[in-house]
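Quick one: the structure is below, questions incoming.
Yeah, one chain of the complex is gone here, protein chain that is, but the others are all in their spots.
Coming up: chain A.
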Amino acid sequence: MKNRILIVDDSFYMRTMLKNMLTDAGYEVVGEAANGQQALEMASATRPDLITLDVILPDNTGLDVLKGIRQEQPDVKVVMCSAVGQEVIVNEALESGATAYIVKPFSEEKVLEIVGGALQNQDSDSSEA
């Protein structure tokens, strides 16, 4: 089965670009959320394998969303999408259980490398379990 990905970003432009990159690479994009509330709802409705999560969202920070998702789904892989200058938030996110992070603006190769890497860990984790 294709790996299923939920995209969380408040910019339609970013979502479109990420969706195209991921879909072209053979992933299934199961949903797009534009704010934290939607992200939490869609994460629990779609149960994705991986979530790309923007660090800055209109209603709450990506960090709060990350914590909310982690409580419900400890196994889902979360890739934080940040921009230069947000190293502090990224570090906190990694400590709160984010799997990896990408720095915007990102290249297609970088996105696929990091998403692929995060999912790879999942496969090896599950085979060990």
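Some notes on this structure:
Assume a residue touches a chain if its C-beta (ideal position, glycine included) is under 8 Å from a C-beta of that chain, and two chains touch if they have at least 3 such contacts; residues count from 1.
Heads up, the rule we're going with is that contacts and distances are computed from a predicted model.
Selecting from "Insulinase family protein", "Carbohydrate ABC transporter permease", "Chemotaxis protein CheA" or "Cytochrome-c oxidase", the unshown chain of this assembly corresponds to "Chemotaxis protein CheA" (UniProt protein name). For chain A, the residues in touch with the chain missing from this view are 1, 4, 10-14, 16-17, 20, 28-31, 46, 56-58, 83-85, 104-106.
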